[in-house]
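First, the structure itself, so that you have it in front of you.
Removed from the display is one protein chain of the complex; every other protein chain stays in position.
Just so it is clear, A and B label the chains in written order, and each chain counts residues from 1 on its own.
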Amino acid sequence: MDRGTTLALVGPNGAGKTTLLKCLATLLQPSDGEGTVCGFDLRKQGDAIRERVGLVTVRGYVYDDLTAEENLRFSARMSGLKLGPDEYRAALARVGLERAADQRVRTFSTGMRKRVVLAQLRIRPLELALLDEPYSGLDTQGMALVDEFVREFREEGTTVIIASHQAGEATRAAEQTLILKDGKLSPMDHDEAARSHLAFHSLGASEV
Amino acid sequence: MTSKSGLANVIGIAALALFLVGSFVGLFVVPADGMQGDIQRLMYVHVPAAWLAFLSFFVVFLMSVLYLIQRDLRWDRVAQSSAEIGVVFTVLTLALGSMWGKPTWGVWWTWDPRLTTTAIMLAIYVGYLAIRSFADDPDKRARWAAIVGIIGFANVPIVYLSVIWWRTLHQPPSSPRSVSPEILWTLMFNLAAFSVIYVYLMMRRIRLAKLEGELEQRMAYHG
Partner (left out) sequence: MDLLRRAWTIVWKDLLIEARTKQAFNAMVFFAALVLFIFSFALGPDTELLQQVSGGLLWVGIAFTGILSLNRTYQSEETSGGIEGLRVYPGDPRAIYLGKLFGNIIILLAVEMVLFPAAAVLFQIQLLPHALELAGVAILGTIGFSIVGTFYAALTVNLRAREVMLPLLLFPALIPMLLGAVNATTLIVVGDPMLDSGIWIRLLVAFDVIFFVISLWIFPIALEE
């Protein structure tokens, strides 16, 4: 994949999109084969990859008993960043959570929780952003926020991969589309996918 | 395959022969210990069993390190085989030690450094085999087992030294009395016999493990 492109990864539930993204984020080791991410070897240079890659999962890695700001602070410090309280507030304002900054995430709705995750993503400089079902749980405003972020990433030259089982959503924001089905990755005609508003339904017992 | 099997058979027969000769000599030929009587003859089985128990564990340790470095499942198979055989020798050592202890010192068990260490080593072995039963993926299983094997073995000398300290603070350690050459030679002979038994058992078990591994692989691919 070329650097700086925005790619939509579509396919039915259980096809392995999440698994693929987690492999790219070095959370899972592939059982077979080699690969490089941002120029670094997947198996041997995982640390360099993690420095440049951000992952957004469906639930997100967020602690219910910490406030939104504390979650952000944890994320930033674990990524090696040292930021002041103003910057955390600003990051939360960016995702529309400035009034809920000091509330515990346990009290948040799914959409608000997702916004915390997005704030965590945006706070770090990235070369590759991996978004797994980023639109799930968000209202129209939230989805517009994701699209904004994707646009900003593109302007900054960050590569973006959006995985979704809703083909229309993902391809709207992307330049290219790949479909992962039955263990095979193949290109899909981008305009056709954007127009199709296809939603893939999980088909029975699909072995990944 | 047939030549390997043939070699194993030869070693097996040799092991059996050596063991029979060693036992015969130990039981009937060599004079019994003056103070302890015939029960002392248990030593000819107890000591080699103990020696092999520790050797097996050392092999587990070595293979675990090799596996972690090279990630070759062959080392894991050797480790697993050695652990299983080692458990048998360890239980044998403890049982014989108990049998020896009762008439000699009047107790089934004593917190003697070697016995205690052996008992703890048994617990570590059991843990090693137990953790293997929790992973279906051969690489994961080998990795976890290797970790347990390494840390477990690292503990053995520490446990041994700690128990020695513990006991010496309460009573003086038992010093080995000088042994007559006949007893020594019989012991050495039995030691050699047991070592050959170990080699034979290992050859058989490793080959079995290899077949098990192939079966596992085939089942994974074809379902």
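Operating definition for what follows: contacts are C-beta pairs under 8 Å (C-beta built on N, C-alpha and C of every residue); 3 or more make two chains touch, one makes a residue touch a chain.
Computed from a predicted model, the values in this text were never measured in an experiment.
Chemist: The complex has one chain that is not drawn here; which of the drawn chains does it touch?
Modeler: A, B
Chemist: With the full complex in mind, choose from B:Ala154, B:Met188 or B:Ala220 the residue touching the hidden chain.
Modeler: Looking across B:Ala154, B:Met188 or B:Ala220, the contact with the absent chain belongs to B:Ala154.
Chemist: For the full complex, which residue in B:Phe24, B:Trp108 or B:Phe134 touches the chain that was left out?
Modeler: The single option touching the absent chain is B:Phe134.
Chemist: Of A:Ala25, A:Ala100 or A:Leu131, which sits in contact with the chain we cannot see?
Modeler: Looking across A:Ala25, A:Ala100 or A:Leu131, the contact with the absent chain belongs to A:Ala25.
Chemist: Determine and list the chain A residues touching the chain excluded from the picture.
Modeler: Touching the chain left out of view, chain A contributes residues 22, 25, 27-29, 47, 50-51, 55, 57, 59-66, 70, 74-75, 77-80, 104.
Chemist: In the complete complex, which positions of chain B touch the hidden chain?
Modeler: 68, 120, 123-124, 126-127, 130-131, 134, 143-144, 147-148, 150-152, 154-155, 158-159, 161-163, 165-166, 169
As a convention for this text, only the chains that are shown with their structure count from here on.
Chemist: Cα centroid separation between chain A and chain B, in whole Å?
Modeler: For chain A versus chain B, the centre distance works out to 53 Å.
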